[in-house]
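A quick write-up on the structure given underneath.
With one protein chain withheld, the remaining protein chains of the complex are depicted in position.
In order of appearance the chains are A, B and C, and numbering begins at 1 in each one.
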Amino acid sequence: MSKMNLESAKYYLEKTSSGASTEDIDSMPFKFFEPMIMSGLKVDHIEPGRVLCSMIVPQRLLNVANSLHGGATAALVDVVGSAVIMTVDGVTTTGVSVEINVSYLDAAFAGDEIEIEAKALRVGKAVAVVTVEFRNKKTGKIIAQGRHTKYLAVSSKL
Amino acid sequence: MSKMNLESAKYYLEKTSSGASTEDIDSMPFKFFEPMIMSGLKVDHIEPGRVLCSMIVPQRLLNVANSLHGGATAALVDVVGSAVIMTVDGVTTTGVSVEINVSYLDAAFAGDEIEIEAKALRVGKAVAVVTVEFRNKKTGKIIAQGRHTKYLAVSSKL
Amino acid sequence: MSKMNLESAKYYLEKTSSGASTEDIDSMPFKFFEPMIMSGLKVDHIEPGRVLCSMIVPQRLLNVANSLHGGATAALVDVVGSAVIMTVDGVTTTGVSVEINVSYLDAAFAGDEIEIEAKALRVGKAVAVVTVEFRNKKTGKIIAQGRHTKYLAVSSKL
Partner (left out) sequence: MSKMNLESAKYYLEKTSSGASTEDIDSMPFKFFEPMIMSGLKVDHIEPGRVLCSMIVPQRLLNVANSLHGGATAALVDVVGSAVIMTVDGVTTTGVSVEINVSYLDAAFAGDEIEIEAKALRVGKAVAVVTVEFRNKKTGKIIAQGRHTKYLAVSSKL
């Protein structure tokens, strides 16, 4: 019983194919992660301290349950959260990540239009904290909410 | 000044190219996210409640600073954290994510070998909590540490 | 050097006096923690899914820097977050805590009036997630923001 569980877990972690060959993945270009996550993202509104984006959930970002992958959601908290820091006057760096957290509230399925709203809670000389919320555009239901903390004074030692 | 910041943030969010065309990305197969994140992951040790993996940081998962992308780290917390739940006796589902958090402590660069250790802190009938730690295999330094909370009783309503 | 650090840390952890004797503290009544945290809290507005409270930061909840103690803030996230779950129709329990997180953004000093706003992001059959924000009432500046996740189906096994 347990042995079967161990083998399932190992298989899950080491399998990589999903219509893509290992060779294809290994030859992906440098820094491919961001375009892979962000392709299709549109900025609907932007002002200092606030960004509102929308996106149709793409098939490539689905999990086994055919909904937006929690890891992709966390990655979007990272990138949209970084972007909103940039919008604040006087900021010249997006810094390095200190902490990301995400609560998952509802599923988003392929083809669903979601909106992603990021707000700067605080952007100081050294530390910035932003919140990022994912909502189903049609129903308004919250899909996920996260916070992202960055350290901005990267020229000095972390 | 602020206007330039807004335009930079918008450009960052809507650019997608990085050697990959938008068409290539949009035609990626269903559920491509997991193989994209996990290709190259090896399971070095597995036992009930604990998984130890290793991985050479691949070029595709780098951020603009040429180190492992924080979003990719969070996604690995998700998938390796889910796998360790599977290793526990009597578990028949990996459930749905409730919360993921990650602290970022040090950078990992392309070619660095990292080890990822996941431990089940608690796997109950309804809620499981695991911890996932990323270390540089050569230096032993901690790169990141996260926790992942899942709800397991998914047949009933969340 | 290090030795002095170790002794300072040990002293900090084991000292308890601060005008109160150990005997006074040890004889405190059952469940004294909540009134100690919550005394002075006023509910300014309450509706299903949302609670707005206010409080004058009391001297008893200060830290060594004379501002609201981060541990007290976290405790208030817990109790005000639990209260907002109660406001949702059909809820008959506030459940047990699964996760609390808090970001600290600004200091609140003794005598400052703060407002604490809790909103239910999701209250399902089994899992509830709420957000709690602390603001300086005069300046509107955010002092802290947290999220609280609870498991509601406590009659069944966690």
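For the reader, a short list of remarks on this structure follows.
Assume a residue touches a chain if its C-beta (ideal position, glycine included) is under 8 Å from a C-beta of that chain, and two chains touch if they have at least 3 such contacts.
Computed from a predicted structure; not experimentally measured.
By the touch rule set out above, chain C reaches the unshown chain at residues 1-2, 5-6, 8-10, 12-20, 22, 25-26, 28-43, 46-48, 51, 53, 58-65, 69-72, 74-80, 82-84, 86-91, 96-104, 107.
As for the chain not pictured, it touches chain B at residues 101, 103, 105-106, 121-122, 129, 131, 142, 145, 147, 149.
Residues 98-99, 101, 124-127, 129, 149, 151, 153, 156-158 are the ones on chain A that touch the missing chain.
Convention: only the chains that are shown with their structure count from here on.
Comparing the contact residues of chain A and chain B by number shows a mostly shared set, over half of all numbers used being common to the two copies.
If you lay the C-alpha trace of chain A over that of chain C, the rotation comes to 180 degrees, to the nearest 5.
Note on chain placement: the centre of chain B and the centre of chain C lie 31 Å apart, centres being C-alpha means.
Rounded to whole angstrom, the centroid-to-centroid distance between chain A and chain C, based on C-alpha atoms, equals 29 Å.
Of all residues in chain C, those that touch two or more other chains are 101, 129, 149.
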